[in-house]
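Here it is: the structure, laid out below.
Only one protein chain is missing; all other protein chains are in place.
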Amino acid sequence: MAVQKLPIAKAINESLRTALDNDPKVLVMGEDVGKLGGVFRVTDGLQKDFGEDRVIDTPLAESGIVGTAIGLALRGYRPVVEIQFDGFVFPAYDQIVTQLAKMHARALGKVKTPVVIRIPYGGGIGAVEHHSESPETLFAHVSGLKVVSPSNASDAYWMLQQAIQSDDPVIFFEPKRRYWDKGEVDTEAVPADLHKATVAREGGDLTLAAYGPMVKVCLEAAAAAEEEGKSIEVLDLRSISPMDFDAVQKSVEKTRRLVVVHEAPVFLGSGAELAARITERCFYHLEAPVLRVGGYHAPYPPARLEEEYLPGLDRVLDAVDRSLAY
Amino acid sequence: MAVQKLPIAKAINESLRTALDNDPKVLVMGEDVGKLGGVFRVTDGLQKDFGEDRVIDTPLAESGIVGTAIGLALRGYRPVVEIQFDGFVFPAYDQIVTQLAKMHARALGKVKTPVVIRIPYGGGIGAVEHHSESPETLFAHVSGLKVVSPSNASDAYWMLQQAIQSDDPVIFFEPKRRYWDKGEVDTEAVPADLHKATVAREGGDLTLAAYGPMVKVCLEAAAAAEEEGKSIEVLDLRSISPMDFDAVQKSVEKTRRLVVVHEAPVFLGSGAELAARITERCFYHLEAPVLRVGGYHAPYPPARLEEEYLPGLDRVLDAVDRSLAY
Amino acid sequence: MTVDSADSTAAAQKANPARGRAAAKKSAKKSPGKTAAAKAPAKKAPAKAAAKTPAKAAAAQSDLVQLVTPDGKRVKNPEYDRYVADITDDELRGLYRDMVLTRRFDAEATALQRQGELGLWASLLGQEAAQIGSGRATREDDYVFPTYREHGVAWCRGVDPTNLLGMFRGVNHGGWDPNSNNFHLYTIVIGSQALHATGYAMGVAKDGADSAVIAYFGDGASSQGDVLEAFNFGAVYNAPVVFFCQNNQWAISEPTERQMRVPLYQRAQGFGFPGVRVDGNDVLACLAVTRWALDRARQGEGPALIEAFTYRMGAHTTSDDPSKYRSDDERVSWEAKDPILRLRAYLESQTDTDEGFFAELDAESESLGKRVRDVVRAMPDPDLMAIFENVYADGHALVDEERAQFAAYQASFADGEGA
Partner (left out) sequence: MTVDSADSTAAAQKANPARGRAAAKKSAKKSPGKTAAAKAPAKKAPAKAAAKTPAKAAAAQSDLVQLVTPDGKRVKNPEYDRYVADITDDELRGLYRDMVLTRRFDAEATALQRQGELGLWASLLGQEAAQIGSGRATREDDYVFPTYREHGVAWCRGVDPTNLLGMFRGVNHGGWDPNSNNFHLYTIVIGSQALHATGYAMGVAKDGADSAVIAYFGDGASSQGDVLEAFNFGAVYNAPVVFFCQNNQWAISEPTERQMRVPLYQRAQGFGFPGVRVDGNDVLACLAVTRWALDRARQGEGPALIEAFTYRMGAHTTSDDPSKYRSDDERVSWEAKDPILRLRAYLESQTDTDEGFFAELDAESESLGKRVRDVVRAMPDPDLMAIFENVYADGHALVDEERAQFAAYQASFADGEGA
């Protein structure tokens, strides 16, 4: 059946399965992705069905994982690497930033490194340190990488398909606290462009822009605001690099107000770029400065404080009100 | 004599010497910092005078260097680490971001890790790949780190003194192509606050904000603009984290126009944050959107192209004109 | 006995059957039956450090320092006996008590997690001997860098066990002062602490002190660049650091052969310091071997690597389900080597430890359990403003600004509620 209702984790699992089926060069690799099926069970059953040669449990060394994935890509493979949690990508950061991102340009286009790095990211699951971070800025600032994050099951399925098919390295941020949220996945649909934003909800008074786990919060905020008579448009950015400035511009030219929401710290978060760029593009349209709702300039706090650290409904609505007050 | 005219490299050398003299806990460590005195001779003569026990040639392993520096700091030392070039800091990125930056908070303030990481950064020296990058965003986005960059010899001397005295980890970006620019250093002066911007030149029509190697370019642009009757204020931001928003706000409230200049790529560069923040603070003052001049979303190019990649006088003046045209 | 006979190389070969088999055959032909220790081929090819072939690695299984057998018999060891020659029956009972109380604490924490009082727990079940033996070998002025499972070592260092629970409850990221007991915070990013330990040890040497430093990590962590760089820094600077690896056979779901091709203790040699494999379920052997390593560190002989061969009897953490990846038989086979039963058998058969001791200890366990429960349940949530505390030691303008905004925002609710 082409249309199924799936949780995001399962949609990703299906997407990996499809990719492994369609292309013998696709590999899945990472810590515990085999028998265990990953700590979130996202790769559940894949090793059983595709064997240890294609679904590879690696040593516990992220630089080694990404570095060998680059080598495998140079040999013609298309590795899909899993980093167990956001906070554990940094041992691989050098390989990602100095090698993976630059290899194609360094070789004047003569080689390609189609590696996808899947990273469950973000907070809200009550975890210990390093399990709840949102480091997307640290990748999006680096040219040569593409950075995306789905917010729902259908995008999770399709965007991963597209990321694997892309000849560029893609950092694929998975909203871990939404893994169990269900949505319809049509495996025969024609997907939207990987790097285009979509309008998750139409509205006329203000634009909320978000991606990954925050889209749901924004949709809830829009629904709540509607009860107060405010019409909020919600954009699901989907792609952080490149960012779909055109879509945001179009929306803001209509609504004249923009609030950007992400879990990552506000300071140099992707909202900074969006605010700077949209202000430049829409200087005479904006009725209010672009406002940002995000994490603080502080380490992700212990679980008992995360509700206060994370942008929630109230903080989004507060920003909406502040914007509308201009 | 308290006042000397010194090149920036020598001012840093003197500053290290002073720190080694004043505090037996200060250590200098890194690749080739000993007999060679570093590839830029910034640590010239220090090992000879302070011994191998305090000026330490390390194995070629940046993670090891920063990781052991953290351990030394926990033992009560104050290591000043040299990373040979900007592009080689990434093997240490995990230690910097997950350990150095967070140790103090993790321990609820019970331990301190006063490690200074000196990084010669930026382009313009005709070097091969990885020797000309400006990765400050990748550190400034991370809480727990302080990020600064001097633009002249006096600041180089004093800001390094202050960085070493700080109980926080400081990423100290040195504008390598300015190493040989001379300036007066008064070793008995009372220095400005490490994290406050200074007005490098006063003006009324527009504010140029920069730090490190770009301050000189902005001063030249201001001089050139003056000939055309434009009065440009140049702010030397000096500190990237924290950023002195108050100083920029004050200037922009006067000039009503802001152009930010840095070598780092514009996309998610520090100019993005400055633009977002200042637009929020000065929404009704700004006559033009904050414009940004910086690197492109592309790897730092081969040397024969760097003049075109780097923000130079012409590109700054072009942005000034565009801003004034609003 | 599954694991005892499962040797790393053989298993690694399994994963790559074709190439592996070829390799095994070929090597076996070249040097049939040679043990790791007998390096005769070195004469034929003087500059070749021969790889361990499967056959050799199997032989290396006997390279396990053991002072007390699983059934409680003391066996002689000419090399390490001297390090525990002076041990009294009272001290042995002390080790027993440490293990029992640590296990009890651990069980209590697991239960508290099930009750929702903790978000997560990483149990040390089965690793008590490795931790208590090594922990009791440290001197007060030594410094310990743990990973996240060293509850037994923390106990030896005098850290109140309830302090360990804060991070698992989610009220902090580390709830003790590392310098109070020279026991650093738990480190979640696998392997990073090995470099901190090495740097700390470099500092000890600079100070001219004769303290030593010990870094704990797991078999999985041994693959991390940071751990390997730490080996090299330790060696190059001749730092007084002991690398203590608890090889509990599993890194979450990955067996040791996914992390290494030959037994880990052998890795030390190529960095220029000795490596020893010790029976990690034999508390006396762990004490002896760690004393040896700390002694030589103190005496300026540099690092040593200890591989404590043990077993993770429980799940990786309370979030884990080991039935997905390992057989229960394996765990059952290790029960026969239980570190606590082993020392009890020894105490009962070779010392005059009476029932009273065990009964008293049971009571002590009970009251420890109760105290842990009470303390955890009373553990308050942190103040909201803690988000902004200790981000910097010297303050930071942006943190100040955000703190103020946050406070105002919070206050706006209070106002609202008040109204």
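As written, the chains take the letters A, B and C, and residue 1 is the first residue of each chain.
Just so we're on the same page, contacts are C-beta pairs under 8 Å (C-beta built on N, C-alpha and C of every residue); 3 or more make two chains touch, one makes a residue touch a chain.
In this text the structure is predicted, and so the values were computed from the model without any measurement.
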Legend entry - Displayed chains contacting the withheld chain: A, B, C
Inset, instruction - Among C:213, C:235, C:294 or C:313, single out the residue that touches the unshown chain. - result: C:235
Inset, instruction - From the listed residues C:138, C:223 or C:318, report the one that touches the chain absent from this view. - result: C:223
Inset, instruction - Based on the whole complex, identify which of C:275, C:339, C:369 or C:382 touches the chain you can't see. - result: C:275
Legend entry - Touch with the omitted chain, as defined above, among B:31, B:82, B:155 or B:174: B:31
Inset, instruction - Spell out, residue by residue, where the missing chain touches subunit B. - result: 31-32, 34-37, 39, 52, 57-61, 63-64, 87-88, 90-91, 126-131, 266-267, 296-299, 301-305, 308-309, 314-315, 318
Legend entry - Residues in subunit C touching the chain absent from view: 9, 12-13, 15-16, 18-23, 26-27, 36-39, 42-52, 57, 62-65, 78-80, 205, 223-226, 228-229, 232, 235-238, 240, 257-262, 265-278, 296, 299-302, 304
Legend entry - Residue numbers in subunit A that touch the chain omitted from display: 53, 58-59, 61, 63-64, 66-77, 94-95, 98-99, 102-112, 114, 143-144, 146, 166-168, 195, 241-246
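The rule is simple: only the chains that are shown with their structure count from here on.
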Legend entry - Most widely separated chain from subunit A, with each centre as the mean of CA atoms: C
Legend entry - Computed distance of Cα centres, subunit B from subunit A, in Å: 31
Legend entry - Centre-of-Cα separation between subunit C and subunit B, whole angstrom: 41
Inset, instruction - Mind checking the centre-to-centre distance between subunit A and subunit C? Centres are C-alpha means, answer in whole Å. - result: 36
Inset, instruction - List, in ascending order, every residue of subunit B touching at least 2 other chains. - result: 63, 91, 94, 98, 102, 105-106, 143-144, 241
Inset, instruction - Spell out, as numbers or ranges, the residues of subunit C touching 2 or more other chains. - result: 172-173, 189, 225-226, 391, 396, 398-399
